[in-house]
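Here is the structure we will look at, set down as structure tokens.
The complex appears here without one of its protein chains, the remainder shown in place.
After this line comes chain A, so read on.
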Amino acid sequence: MAKIIVVTSGKGGVGKTTSSAAIGTGIAMRGFKTVIIDFDIGLRNLDLIMGCERRVVYDFVNVINGEANLKQAMIKDKRIDTLFILPASQTRDKDALSKEGVERILNELAEEFDYIICDSPAGIESGAMMALYFADEAIVVTNPEVSSVRDSDRILGMLSSKSRRAEQGLPGIKEHLLLTRYNPERVVKGEMLSVEDVGEILAIKLLGVIPESQAVLNASNSGTPVILDEESDAGQAYLDTVARLLGEDVPFRFLNVEKKGLLKRIFGG
């Protein structure tokens, strides 16, 4: 049975799609058959970050409406054999998703895949609710600042009350905290909340901390998930995150300010 993981946050622009792409890719690299679904109907960013925007013919909404089958709509990743993407429609809005339609597609995917990653849109409206409704696990992406933390708290409330697991009285969704855009230097200066602060407020298990990094922007622009940039700190942090998601015990890195050597100070980090 496939595991359905929603990547959500409440707040926009915190790195949901970047994280969905990186984590989905990371799981697929381990040999698990993985599909990433873009639930952000109307905006469609996932295919850009995955670098397959020119290969989109049919989309999620087409499949729900029966205008195409899953095989036609899913895009196979060119780098990793076990990775697929189900893109969002750009011409429709979020109301095009129906609970029955989403359930039917997830059931169909579950027969074939090991992991289904749902990339949630921002907000707490129907699109986001649809993305989290069928989830078994949730990765709550949070930036170390108060409004993002508040919105994550709100989404955590939704996860525990509005999901299928909550409605049917099943064991709750397993919640993970993914802290992105973490900048230890700014934490020391008091300009950002620390890992401890966020952890205390949200009170869920920390899955990973992704440092703020130029590599993330570069990766997005070039259509390569940042996890494939194994040289970069963000790429390594996502690799660690995937390992933890798969149950491995990996120490946290990039939490403290790095001491820069003389050369680094002169030529920049």
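Quick note on the criterion: a contact is a pair of C-beta atoms (placed from the backbone, for glycine too) under 8 Å apart; a residue touches a chain by one contact, two chains touch by 3 or more; residues count from 1.
Please note the rule applied: contacts and distances are computed from a predicted model.
A.B. asks: For the chain that is missing from this picture, which UniProt protein name fits: "Bifunctional protein PyrR", "Tryptophan synthase beta chain", "NADH-quinone oxidoreductase subunit J" or "Probable septum site-determining protein MinC"?
C.D. replies: Missing chain, per its UniProt entry: "Probable septum site-determining protein MinC".
A.B. asks: Return the single residue from A:I5, A:I36 or A:L156 that touches the missing chain.
C.D. replies: Counting the whole complex, the residue in contact with the absent chain is A:L156.
A.B. asks: Which of A:A203, A:L217 or A:V250 sits in contact with the chain that's absent?
C.D. replies: From the options A:A203, A:L217 or A:V250, the contact with the absent chain belongs to A:A203.
A.B. asks: In terms of residues, what is the contact footprint of the unshown chain on chain A?
C.D. replies: Considering the whole complex, chain A reaches the absent chain at 150-151, 153-154, 156-158, 160-161, 201, 203.
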